[in-house]
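One chain of protein is taken out of this complex; the other chains stay put.
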């Protein structure tokens, strides 16, 4: 094992010590859907609420100053965590909102009398194309379908090979491409996509790049500036932080040129009944009273991850993933959907059990206290690509143990026995 | 005083016992911007996170079931609090998002190949008009300006009389009006607008009605079904609940017909690379992992308010407002901006101090531990209407006392003395 | 073991040997239903006839289903229960089945109405599986509604507008 005292670390997570279903210890292997929070995060949020809570960027009294400081300090720490500058970090309610923000901002540049510069730079029309991949989470697919519907642009996509990799040979990127949006790590296959290669191809045709980093930022060191993407999104609740907060990263120069998305208080410069002008980013994209305590909680999560070290996190999860792949491969009738070797691969392990539907496998696992996800994991086209409706998915976080991997594998065998296919 | 043991109740709010600026007891009169939370709300959220946290509506394991139950139970309790049915409540990140949701949904019905029914019902074009008022918060103004910009529709508005009431005689509602959006209670003037009268006028021309209930739901009993509005919004953080959560109420039949706004996971029915179909409301409007623990916290806030009784809350705040209006009127040089009598009036008390800028008044108050808001309070056109850039605003919540009203009035006198205008 | 409460032997039997599976002609209406969380789907056809009093009666149910043991077995059991019933009686059975599986385990099922389908009472304790149990039943309800309104023609659940 890595130089990580997992037992000690688990003591920080109150939920992990609970039992489920007739007193079975919980084996939580669903962190890819949402992670659990250490008490450090819960405490940080509570301390803020008991001592400094106020509306940020609006008040002139001491509490408002303190709340604003806490909020902006959180922004700075979260930005640093992913190699960004504070003014490149916009807080959203989740990653999904971040992607929609970009999609609607481009859409807004395409309709009505916005300023000519934004229109020239961002407007989409029937000649334009957006490129995604067949392995995207719905969050990074449906907003682009909808943007295409609104602007007349066309959606194209990279296919996925049977090994669970992007088919880079059949490349839909062309001079028509305005934006390339793809996940850093697939939430189903575990595949880590070749960001720099895709950025290079997008750059060659002048297209923007949006990276869905929901499944990478919580699990490995990520430097967005170094990756060279234009936009990236990730969610607090998947990285030991609160729900209700996500991050949109955008290169400063782009955010500065983009029209707003949500409008209202705190994002304005000047408001008249006849029309309004807008504040510089990141405020321009944060309308209304924001998720203040959640930003504080997310910054505490980042501090917590930093105190472990993201390289250590990644190494620990690599060991868990390797164990899961190896031990599941030993079970006859189990088929991994996604890469089976550890090259460019993170810790989402999805699989099928011959003769037992994923829902039924999940039910047997749940009965034994093992929490996994079953279904299409918000990646329905990817499942269709593999000819299945549903898979079983185990996902890991820094608090999981090899013992829990064993519990998973034992549970899968038990499901086979129960359904008489073992 | 009302039959409310305020001292006992204040003990529930940890933040209220802190001191500011050289050990002065905090006098928090900025609840109109954001309220403080009782420990019951903090505890409910923490208990959820320590025991039941999981991604809702996605998992089949026990935690996911419990989390989904907690989330949907929260929805039901919050819906009941405002006279709505659970499927009429959509969770948003704040009230601002709720208004934008409606604006963008109407906008989406206006562009591209949406289904014909939604287009016929909701689409806006150059012949159409949206009506707001001059007293709106930017959150209920700028989204409509932007929607008009995108669709070619025209924005019209009710003016405000010098007494701080809507000028109902100069009525911009006509057969062109598609939507009338207005605040239940002004966050600056305290004015409570005549909802039923405005609903009747809107109905007469077949227009939809959106009510900005941000400043009413936290302070008095509100039954949205009985008011007869089509949409309403309010924010958790203004009603003793968490930040990062707001509510959009929409009549079931309307939500069912409206196109989606944010798209992604959990709001879909069927996803193919070529296009997607959408789930019924409220899921259709809740893309991505939602603000789960925040919904639980908001429901706890609703339970807390119910345990006091909203009529008691309203009566208590009425007494505070009356005291503030009477005692401030006694101070020469103070001018209330807004109604001075208590008829159709809630507890936002904004005022000017002759010869002292609002920022400077606020600074003196802050120095004495009294936290008020200074500026335009996100209602810049309203301030322009009254010919001022900034006012001082005191707002009350159920935990405020008459003693705190005195601290405010004393502070105002001190500001006059300090700046030599007393 | 709690599992055996849910997966009663009769459920596993229907799963392994679904009754009335396959898509047949003629039919009066068809419904396609999906479970958006797991991607399971069913296409179900209903053929009606009139009995001697002129009342509509279920002549046949045929279906093609992709799904877990619960959804497959529930659809299979549906056909056993409602084929041959009057449409009105079948709706009563559907109502009782919905009431039971949505009842959170608090509803005492009526074996006279539900017959073998009382075996699904255990599913009621697993909210995430309730949709599985109902998939075929909702398709049936939808198809009958269509057959009664305007005979023939396929359809899909209409939430997607």
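Order of writing sets the chain letters: A, B and C. Residues in each chain are counted from 1.
Note that in this section contacts are C-beta pairs under 8 Å (C-beta built on N, C-alpha and C of every residue); 3 or more make two chains touch, one makes a residue touch a chain.
Note that the coordinates shown come from a computational prediction; the quantities given were computed from them, not determined experimentally.
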Exercise. The chain left out touches which of the shown chains?
Worked result: A, B
Problem set entry | Absent-chain contact - pick from A:277, A:306 or A:417 | A:277
Exercise. For the chain left off this view, which of B:16, B:89, B:245 or B:358 is in contact with it?
Worked result: B:358
Seminar exercise, completed: The one residue from A:5, A:22, A:115 or A:226 touching the chain left out of view is A:115
Seminar exercise, completed: Cross-chain touch to the chain not pictured, restricted to B:29, B:390 or B:408, is B:390
Seminar exercise, completed: Per the whole complex, from B:37, B:284 or B:376 the residue touching the absent chain is B:376
Seminar exercise, completed: Touch rule applied to chain A and the missing chain gives residues 57-61, 64-65, 68-69, 115, 117-118, 257, 259, 268-270, 277-280, 284
Problem set entry | Absent-chain interface as seen on chain B, which is shown | 21-22, 357-360, 363-364, 367, 374-376, 380, 383, 389-390, 418-419
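As a convention for this text, only the chains that are shown with their structure count from here on.
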Problem set entry | Higher-contact pair (C-beta pairs counted), A-C versus B-C | A-C
Problem set entry | Between chain B and chain A, distance of the C-alpha-averaged centres to the nearest whole Å | 30
Seminar exercise, completed: Whole-Å distance, C-alpha centre of chain A to that of chain C, is 37
For this session: List the centre-to-centre spacing of chain B and chain C in whole Å, with centres computed as mean CA coordinates.
Result: 45
Exercise. Can you list the residues of chain A that touch 2 or more other chains?
Worked result: 21, 359, 363, 374-375, 380
Exercise. What are the residue numbers in chain C that touch two or more other chains?
Worked result: 37, 126, 129
